[in-house]
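Note sheet for the following structure.
Left out: one protein chain. Kept in place: all the others.
Each chain gets a letter, A and B, in the order it is written, and its residues are counted from 1.
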Amino acid sequence: MSQVQTTTQATEGITATQRWNIRRALSQTGTTGDAVFRIVLFASVFIILAIVVGMVGMMLSNAMPAIKHFGFGFLTGKNWDPVRNEFGALPFIYGTIVSSVLAVLIAVPISLGIAIFLVEQAPRKIAQPIAFLVELLAAIPSVVYGLWGIFVLAPFIREHLGPILQKYLGWLPLFQGKLTGIGMLTGGIILAIMITPIITAIVRDVLTAVPVTQREAALALGATKWETTKVVLDNAASGIAGAIVLGLGRAIGETMAVTMVIGNMPQISASLFEPAYTIASVLASNFAEATDELYLSSLILIGLILFVVTFIVNGLAKLLVMTVTRGKSGTAKAA
Amino acid sequence: MSVSNKVFQFTALLLSFLLLVLSFACSKPTGGNSGGAVKLQGVGATFPAPIYKKWVDEYGKVNPNAQIDYQSQGSGAGVKAAQNQTADFGASDAPMSDEDLKQAKGELLHIPTVLGAVVITYNLAGVSKPLQFSPETINDIFLGKIQKWDDAKIKADNPDATLPANDISVVFRSDGSGTTEVFTDYMTKVSPEWKEKVGPKGKNIKLPEGIGIGAKGNEGVTGQIKNTPNTIGYVEFIYAKQNGLPIAPIKNSTGKFIEPTLETVSAAAAEMLADTPEDLRVSITNSKGEKAYPISSYTYILIYKDQKDAAKGKVLVDFLWWATHDGVKFAQEKDYAPLPSEIVKKVETKLNAITSGGKPLRQ
Partner (left out) sequence: MAVALLLIILSYIAVRGITSINYEFLTDTPKPVGEGGGIGNAIVGSLIMILLASAVGMPIGIAAGVYLAEFGDNWFGKFIRFITDTLTGIPSIIVGIFVFTLIVLPMGRASAWAGGMALALIMIPIVARTTEEMIRLVPNSLREGALALGAPQWRVTTGVVLPAAAPGIATGAMLAVARVCGETAPLLFTALGSRFYNIELDQPMASLTVQIYNYAIGPYDVEHKMAWAATLVLMTLILLTNIAVRYLTRKKY
């Protein structure tokens, strides 16, 4: 019984196009094809490797003067003083991590919400145009986001959102301090808006690709629409993790928009209203004009640190998603 | 039926669309290497970009063979482009230092083109006339010693103004910039305390802990000030004027409060002629003279004394000659102060000295 059912299931699951493709695929054979194929693939991977090695190598060699001069103190130094040639990376590491994490915390629920809405609930006619609009957001140049941030978002936070947060949550150190509209919170929100399209688009595709059988099985067992959605989400966990990582990547590396609204003060403060500084911002602001060797070298060193920060944050994000979903889904997909 | 068919159709459509666009592009008069045209690329400061762009456009009408393009990326990029010869000429607000000059691939000349001013601007409700400031007041505001708008020192500078008791928010440039360099150059001259607490002049400014918000670019500072009440900062003159922000008269070295205008900025350069060295690298902030606006500066174009390409060199030299003579009226229209006539003479001498392969390019 099971044998017959699986074959019919297999053929029913394949569309006409795919059947045709399989037939075409069969018309050519040969292991040379395989060898060429693997070489091509490997070459492309090698190119990526070469890019990374090249970039890291170039940055390392340019960062040497700063490494020799500051040593480990660079990582823990809190002072960034181009005038006196004292550089420390800690405020920037803090700024980058906090703003990116904030962005992901805000963006992920919104993106998941939109994606689920588009895939599970919305009729096709609405879903397609909305999907396009969301992807369009990804194309807006960051400088435009930055300007919108200065002219619309910052005043909004200063005059509306900020006071509300201070009124109800002001006992948290997160929301204390002078409210100018420019600061960590504004930076985080702009980043969240910028990474939402990425996460939404990928999650949408991932959700669409979950086999219909999963949904049908859940419904057949009597699950509600919401519970079915949860089943679908579990199946898609690895893809969702990938989407979050990509979004995180964008948030960490974003330059222009953040620079314009985050206040560009190298300081570490518990308050989200205070200005801050990210690694990408300080690089973008100062690289073009820096002519002093130690200054340039320190900037490049801080860029190198960004690589490391990205490594760590990515790893943690993946770990988090995997542990959250490991218990639920039976299939452990490769990370 | 198959995907590859679709891809083929799509690519065919795309290619034909591209051909359409390109043929359109090629039919336009400018661009490409229409026989005999000399192309020049300049990179550098954002401050003079509007006038340089106007000049290259107008000069193209005077000499249709010349296709000059100027891209603004900041003084630092201009200096680097000149040093590395990745452009035909560079542009910088601040003159290059001796170390920077050593890194160039030959002798680099500084040709001043126009003058500009850095202004103090602010956002304060309820004030009818622009407030004026003395250097001591500016010093104290930026160092955090004056924290409210109704402070006694501000009142002393502005006896008739009604000042509210609001907190002052300082806005400074977070990115490296020529504007900051001019401003800090002025402040280090007028205030020893500044030199001690903030540091020597430079492209970056580091105010004491906790003071101020950093904004990116002149446009960032302008936007911040425009949109946030009770702020004060320093920007290039044109940004303040074009955005309707108040421009503060500053007390100059003779004790008079001077507004930045074409005359007062040119006066700043003229009064410093005696102190101007032969290579024309000079700072004219805190200039002598009654009529001088104290935060003024030259802006320079950087070119090699010996030009590799004679054809390009000739166009370059002719262009610069035209700009500093016939181009002056365009500069004034755009609110750039013209060079004093003595400086123009020195520019002429320099331009005449530029050679290619040993032969001077201007007869």
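The rule we apply is simple: a residue touches a chain if its C-beta (ideal position, glycine included) is under 8 Å from a C-beta of that chain, and two chains touch if they have at least 3 such contacts.
Nothing here was measured: the structure is a model prediction, and the numbers come from that model.
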item: Candidates A:99, A:186, A:229 or A:255 - the one touching the absent chain; value: A:255
item: Full-complex contact with the absent chain, from A:143, A:268 or A:294; value: A:143
item: Residues of chain B (touch criterion as defined above) contacting the omitted chain; value: 2-3, 6-7, 9-10, 18, 21-22, 24-26, 28, 30-33, 39, 41, 43, 46, 49-50, 53-54, 56-58, 67, 69-73, 84-87, 217-219, 222, 236, 238-239, 241-243
item: Residues from chain A at the interface with the omitted partner, ascending; value: 10, 13-18, 21-22, 24-26, 28-31, 33-34, 36-38, 40-45, 47-49, 51-52, 54-55, 58-59, 110, 113-114, 117, 130, 132-144, 147-148, 152, 193, 196-198, 201-202, 204-206, 209-211, 238-239, 242-243, 245-246, 248-250, 252-256, 279-280, 283-284, 287, 303, 306-307, 310-311, 314-315, 333-335
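By our rule, only the chains that are shown with their structure count from here on.
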item: Whole-Å gap between the CA centroids of chain A and chain B; value: 37
item: Residues of chain A touching chain B in the complex; value: 17, 20-21, 24, 80-84, 146-147, 150-151, 154-155, 158, 180-182, 259-260, 263-265, 267, 275, 277, 281, 284-286, 288-291
item: Residues of chain B that touch chain A when the two form their complex; value: 1-3, 73-77, 79-80, 100, 169, 174-177, 198-200, 202-206, 209-210, 212-216, 220, 223-224, 227-228
